[in-house]
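Up next, chain A:
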Amino acid sequence: MISIDNLTISFSGKKAVDGISLQIEPGEILGLVGESGSGKSVTALTLMGLLASEGVMETGTIDFNGTCLLKAGVKPDQKLLRSFRGDQMSMIFQEPMTSLNPTMKVGPQIDEQLLLHAKDDFKSAEERKKRVLETLEGVGLRDVEKVYDSYPHQLSGGMRQRAMIAMAVILHPALIIADEPTTALDVTIQNQIVKLLKEIRDREQNSMIFITHDLNLARRICTKLAVMKDGKIVELGSTEEIFTNPQTDYAKKLIAAVPGRKNSKSAVHREIERIEPILTVKDLNVFYKERSKKLFGKTEHKCVVKNADFEIYPGETLGLVGESGCGKTSLCKAILGINNDITGNVKISTVRPQMVFQDPYSSLNPSKSIGWLLEEPLRAEDILEKSIKYTKETRKEMAIDMLRRVGLDEYYYDRMPHQLSGGQRQRVSIGQALITKPSLILADEPVSALDVTIQDQVLELLESLQEEYGLAYLFISHDINVIYRVSDRIMVMKKGEILEIGDRDQLFDNPKHPYTKELLAES
Partner candidate 1 sequence: MKKYLSIFFVTLLAMAALTGCSGGTGESSGDNTSNVSTTDTTQAGTSDNVTGVTATGEATYGGTVVVGIQQDIDSLDPHTATAAGTKEILFNIFEGLVKNAPNGDLICAVAESYELSEDGLVYTFTLRQGVKFHNGDLVTAEDVKYSIERCAGLLDGTPLVSTMKTITAVDIIDEKTVQVTVDSVNPELIYSFTYAIIPNGSADVEGADPIGTGPFRYVSYTPQEGIIVEKNEDYWQEGLPYLDRVEFKIITDDKTATLELQAGTVQLFSYLTDEQATELSKTMQVLSAPSSTVQALFLNNAVEPLNDVKVRQAIMYALDKDEINLFVGGGDATVISSSMLPTLEKYYVDLNDVYGTGANVEAAKQLLTEAGYPDGFDLVISVPSNYPVHMQTAEVIVEQLKAVGINASIDAIEWTSWLSDVYTNREYAATVCALTGDSTPGYLLSRFVSTSSKNFINFNSAEYDEVYEKVVAATTMEERGDYYKELQKILVDEAGTGFTLCIANKVAVANNLAGYVFYPVYVQDMSTVYYVAE
Partner candidate 2 sequence: MKVFNMSSAKGKKVNIYLIIGAVMTGIIVVMAIVGIFWTPYSTTAMSAKERFAAPSWQHLFGTDNFGRDIFSRVMKAVGTSALISVLVVAISAVAGIVLGAITGYFGGVVDAVVMRIVDAINGFPSILLALVIISLLGKGRQNVVLALAIAFTPSFVRIVRGEFIRLRDADYVVRARLMGVAKPRILFVHILPNIFSTFWVSVTIGLNNAILAESGLSYLGIGVQAPDATLGSLLSDAQASLASSPWYALAPGLTIVWTVLGVAMLSEGIGKLKK
């Protein structure tokens, strides 16, 4: 058994993990759930003996099947740790692309595990290769010889994560730690990976720690849950127990915030008057230039959005769902006129529609203050429209007013973006989009990068602003649950084509396209 006893980790005096104790039994999948910064990953990395050098283990011990791996105040035995890592316990990371060495072929990277811990068990490199190939097959990869000789970037995200998993399981470790293993993947792939992990557990009967911020996911895979907040375990119990009967307020709040059809607050069907569309897209094709590799080959225009045909009415939210690379963002850019390589028609009956981006860290200019950022659209408008004249004071007033509307205090006016949390940034971002009062907002995955509770708050904000201003949204997300919550109508896209468009409930109750069905399967 692996037991963590009274573990406290601090970074330059600040406690990241605060006196937690955990036990993991063989065959058990323990879910570590909580929002970012709650100490989940730090706990896992400490267990692996990979705590960054700035981290200090203040109290506690970690015991692995009777061997004391780490003890506060005692210098860790690196040699011992190394012999355990990979062999007895292994880890699967969130980003399979960056977590694999980009300049090393996949096969040798997996082979390294054998070289490090089980070199003597194999007579030759061929034998090791055979074992690697077997393992690759075991994680559901086909054409394993080719995978063996591929560089990470030559594989798809799902394949990469499978390779990562192969690396983790090849030595049959007693413990596998999976840190957000599916977050970076598309929904359909996510489901496959979860299935695979379950299969491995069933086959090997090893313990697993599954770290996730996604409660829906945790519920599907974990046998036991530990809910973490601010470095502490606030609730520990079997998955069903916690979901059906959460004890603490935080757990309750967390579960309530999970978007989903069953607990959606705005599940009420709204009546929208659809008379004059605010946006009409007709026969829209969006192209992407691709240079030919051949000599004198013409530059190819790759069609990334095919024959898009839809409209959005004032006050309405059109949800757009699809996997990464399906053309959602290209469609957005075409509508906004950023990409001009299009055919077809886009008609917008409002001035300057604005956009809210996914990443609140890159959508705010890091070198400007919040006040400046909120006023900038006004300054631009001032120059563009002769009829509008803002004084310095009115601009400031408007900015502060907008700060309040997006739920931020006045003093944020002078703050810099890096001083704000992700949720706060996204609020500023929304405020910046709204300050010139456009009636159409394109929101590209606006809550995907946020924690569940924050996600919930931002969605609420968007909803209330819609009410207030009568806004129309084109809301893009890969998360079917979020889409369900916000949309009046839903549009499903795959490989540049709109497969299906329809009323939310109709679409959910009665999906026509098989792909839609697949998407909805796990919601």
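Everything that follows uses one rule, which is that contacts are C-beta pairs under 8 Å (C-beta built on N, C-alpha and C of every residue); 3 or more make two chains touch, one makes a residue touch a chain; residues count from 1.
Regarding selection, all candidates are chains of the complex that A comes from, given by their letters.
No experiment lies behind these values; they were computed from the predicted model shown.
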### Summary
All of 1 or 2 sit in the complex with chain A; the one touching it is 2
### Query
In their shared complex, at which residues does chain A touch candidate 2?
13, 336, 338, 352-355, 357, 359, 362-368, 376-377, 379-381, 383-384, 432-433, 436
